[in-house]
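One chain of protein is taken out of this complex; the other chains stay put.
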Amino acid sequence: MPHANALYGPLDPAPDAGYEDAPPRMGFFTDTSVCIGCKACEVACKEWNGVPQSGLDMLGMSYDNTGALTANSWRHVAFIEQPRPVGWATPAFEGNPDGPAVSPATAAVGARTSADTGTEPGLPPGSPVAAARMSAGPDFLGMPGTQPPGRGSGAQGRTDFRWLMASDVCKHCTHAACLDVCPTGSLFRTEFGTVVVQEDICNGCGYCVSACPYGVIDQRKGDGRAWKCTLCYDRLGAGMTPACAQACPTESIQYGPVRELRERAAARVEVLHERGVPEARLYGHDPDDGVGGDGAFFLLLDEPEVYGLPPDPVVTTRDLPKMWKHAGLAALAITAATVFGFLGGRP
Amino acid sequence: MTDSPSNEPVGARFRDFQAQLDQPDGRRHRKRGRGRGDGGEQLTVPPADFTSYYGRPILKAPVWKHDIAGYLFTGGLAAGGAMIGAGAQLTGRPRLRQVGRWTALGGIAASAYLLVHDLGRPDRFHHMLRVVKLTSPMSMGTWILTAFGPAAGVAAIAEIAPRLPEHGVFGLARRLAPTVGDVAGLAAAATAPALATYTGVLLADTAVPAWHDAYPFLPFVFGGSGLAAAAGVGLIAAPAADTAPLRRLTVAAATIKFVGGHRMGRSSLTGEPYRRGRSGRLVRAGNVLLGVGTVGALLSRRSRVLAVLSGAALVASSVATRFGIFDAGTVSARDPKYTVVPQRERRDSRQGRSPAEKGT
Amino acid sequence: MGVRSWIEGWPVYRQLTGTDPLGRGAAAKSAGSRALSARTETADSVARSVCPYCAVGCGQRVYVKDGQVSQIEGDPDSPISRGRLCPKGSASKSLVTSPLRQTTVRYRRPYGTEWEDLDLDTALNMIADRVLAARDETWEDVDDEGRPLNRTLGIASLGGATLDNEENYLIKKLFTAMGALQIENQARI
Partner (left out) sequence: MIVIQGSNMAEAHPVGFQWVMEAKRRGAKVFHVDPRFTRTSALADAYLPIRAGTDIALLGGVIRYILNNDLDFREYVVAYTNAATIVTEEYADTEDLHGLFSGFNNDNASYDQASWRYEGHPQDATTRDTETQRETAAGLEHESHGAPVGGETERDETLQHPRCVYQILKRHYARYTPEMVERVCGIPQEKFLELAQAWAANSGRERTSMLVYSVGWTQHSVGVQYIRAGAIIQLLLGNVGRPGGGVMALRGHASIQGSTDIPTLFNLLPGYLPMPHHADHPSFDEWVDSIRHPGQKGFWGNARTYGVNLLKAYWGDAATADNDYCYGYMPRMTGDHGTYQQVLNMIDGKIKGYFLLGQNPAVGSAHGRAQRLGMANLDWLVVRDLFMIESATFWQNGPEVATGEIVPQECRTEVFFLPAASHVEKEGTFTQTQRLLQWREKAVDAPGDARSELWFFYHLGRVIRERLASSTRVRDRALLDLNWNYPTHGPHAEPSAESVLREINGYDVATGRPLSSFTEMKDDGSTVGGCWIYTGVYADGVNQAARRKPGAEQSLVAPEWGWAWPANRRILYNRASADPDGNPWSERKRYVWWDADKQEWTGYDVPDFEKNKPPSYRPARDASGVAGIAGDDPFILQGDGKGWLYAPTGVLDGPLPSHYEPVESPVRNPLYQQQANPTRKVYTHPINTLNPSPPEPYSEVFPYVFTVSRLTEHHTAGGMSRTVSPLAELQPEMFVEVSPELAVERGLTHLGWAHLVTARAAIEAKVLVTDRLTPLRVDDRIIHQVWLPYHFGFEGLVTGDSANDLFGISLDPNVLIQESKVGTCDIRSGRRPRGPQLLDLVVDYRRRSGDLNPHYPPQVTTDGPDQEV
């Protein structure tokens, strides 16, 4: 019988998906505080998985010319320039004859670009204002001069600066909406607890694309199928590390049993807090969150949406029983309406 | 050579930037609660000061083409047709039965075409039959269609039996057809309510904010709309003598849609696309057409022309409603506001923080 | 028999009879997924190599299948790189298998406007002719004071720093013996 938490709440997904004696759940912990933005993960992934090119356009989003996770980019390194202090370093431009920070304004320009990623929906343009706010950080009020001296985009000149980099990837949710809504069983849960598209099955119905609360999965043009990170299912089967984690020079991407990674992540947050980085926080690690915790979770230095992550995602199928209930009532209603239509006029 | 950056250019730069912030897409300075669709009531939409990575969408917008919006219409129409066909069959209105059954077959054939056409890999449409997934409205829909389609098809084809030759194999078919058609017609009608309403779940069971948050309403809107559209086809195609049930049906269907869906998109931020922009206009057009069509239908007892016009309005209402809702979903997925703002509110209220404190 | 295995292969049957009634995992696994294996496992051979880009000297393992490079990735045994690679190193397979690679000799004759094809052996002989001719034409035996020079300044060479030590050794040896002095390398730049 399905688990009581089959749709929502803490769950070990592999046994729920019918694997007896499943190996421990495997996943990623991406520690963005040590990411150097080298994009080795993006390339290593493409090399191993034969992922096609995703466009040759310069996006003006700092050093990010990939733009987003798409069917043709299964790892995506985000770059965010902010006139904010970074906890571990002294102010970068203190004492220099600077004017106000420009990063919000340039981010606004970067929001308008787009690229042909060869996928659908790929990388549509964004909102310049939201981009500006991302770059200035959550303190941003959109009003130059209203901020404390030396902070944000205050006209007094910039002293602090930080450059956030983060490698995003499919979250391999405990409750994976993409998987649950897939009508062909192409998306399935592996014995490692990961979520994989089976390319011999997918018929490109596109349902998973709308279902994903993180905007990860995407459809490849021409090919028609949906593609995303497989957490290198083939490599896992051979006892190997996924290509991105193996390549990552600074261990920003760590691979291992999710349980162990969660402990490691908690310890790392503590260290960063001790070292004066209070904004360090984990994202997607909590089995009690809206998706039952992510198999790939993150240590972030700013709000999730700054990195393009939803602040509080909930798996849509949490509400599925209620949806069916409403559909049932509606079905009854139209049946009644039909009966009324044909019998209502009879004396 | 170069001096300290003077204040003027910096000021100019920031004036430009400020001007950019005030562009429509910011909406921060807009007066809220405008527009006809809002009915003038004071909305509780929070200010949309949110962040996202270069303002890009957080969600992937639906990749479904308008095929699917069309299917939402044709599927509902087919379901309504089958139900009208069965009602006519049981109440002895053969011509209305015929119209109902043909509507069902036409609707379901178009649906099948649209669904397969929308696939990235149409040659793999049969992979839909690999699994039965209770968690996937599309899988459930597939099985509903699998039950409904053949039944509706048989029922409709049975209607051509009188034109078959009287002897031989065809003769046998001609004799068996009415019975088979009746059984099939009832079978189609039995699955039709599910077909008419599951599409509401199909859209709602996504991360698309406007769709998901409308899950209590969508099945009613879709069910009512489908039934009204089928009634509209009946008003157009069925003889005047048979349209009395259709008028009652229209009123009932419109009631379901308006009552079941009246709160859809009303007060929430994620309902905004149902009120604003092109999608909002379509949704409103659907409502207006439904109202007009229903009133027209009620008054059309003696006017064939008015019956036809009313029927057309009902059909058009259904088309507009489906496309409007479909587009509203796409709009809500494309704008990160609809993703970030409600989620932050949810998170902050859970953590006992007021929105003003967020970001600390 | 055929029908039976067909039915048993139908995931719905597995859903009904197995441990995965919701069809989320075990029941939905496809034939392709069951047959999946890492291509490093099925490689014919593995060569231990070194990344050709920067000078860190990261270890690479080069996997070969049917005479083609099928994968290049970091060598975890390397105490220098511990199996890691940067984006360039990670792209090594694309580098060596790039469709843009030139694999035939190309020749542009003087005042020509297009490339032409040329046989490798012919090219080698033509180059030898030109080397000898340039050397003869520009040979310097002695300087003004009669001190030996033994050289030609008519030939120059500039090498990249992705050349092997062995290659550099032969280049320097041959050019020195022919009196060609102007042998340079990226190391100057």
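Note that the chains take the letters A, B and C in the order they are written out, and that residue 1 is the start of every chain.
Everything that follows uses one rule, which is that a contact is a pair of C-beta atoms (placed from the backbone, for glycine too) under 8 Å apart; a residue touches a chain by one contact, two chains touch by 3 or more.
Please read all numbers here as calculations on a predicted model, not as lab measurements.
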Key: Where the unshown chain meets chain C, residue by residue   = 45, 47-59, 62, 64, 67-69, 72, 75-82, 84-92, 94-96, 98, 100-113, 115, 118, 120, 123-128, 130-134, 137-139, 141, 143, 147-189
Task = Since one chain isn't shown, list which residues of chain A touch it in the complete complex.
result = 34, 36-40, 42-43, 46-47, 53-58, 60, 62-63, 65-66, 81, 83, 86, 88-90, 92-103, 105-106, 109-110, 113, 158, 161-163, 165, 249-251
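Just so it is clear, only the chains that are shown with their structure count from here on.
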Request  = State the remaining connectivity among chains, in groups separated by ' | ', when chain B is set aside.
outcome  = one piece
Note = Of B-C and A-B, the pair with more C-beta contacts is A-B
Query = Using CA atom averages as chain centres, what separation in Å is found between chain A and chain C?
reply = 35
Task = Averaging only over C-alpha atoms, locate the centres of chain B and chain C and give their separation in whole Å.
result = 56
Note = Note: chain B sits from chain A at a C-alpha centroid distance in Å of 29
Inquiry  = By the touch rule stated above, which residues of chain C touch at least two different other chains?
reply    = 11, 22-24, 27-28
Remark   = Shared-interface residues of chain A (touching two or more other chains) are 180, 185-186, 201
Contacting residues of chain B [partner chain A, same complex] = 4-5, 10-11, 13-14, 17-18, 20-21, 23, 25-26, 28, 49-64, 80, 83-84, 86-88, 90-91, 118-122, 124-125, 127-128, 130-131, 133, 135-139, 141-142, 193-194, 196-198, 200-201, 204-208, 211-212, 215-220, 222-224, 226-227, 231, 244-246, 248-249, 252-253, 255-256, 260, 329, 333-337, 339-340, 343-344, 346-347, 350, 358-360
Message = Show me the residue ranges of chain A that touch chain B in the complex, using the header's touch definition.
response = 7, 61, 64, 67-68, 78, 80, 97, 99-100, 102, 104-105, 107-108, 110-111, 120-121, 123-134, 137-139, 142-144, 155, 177, 180-186, 201-207, 209-220, 223-226, 303, 305-313, 316-317, 319-320, 322-324, 326-345
Query = Which of the residues in chain C come into contact with chain A in the complex?
reply = 11, 18-33, 36-41, 71-74, 76, 83-91, 93-94
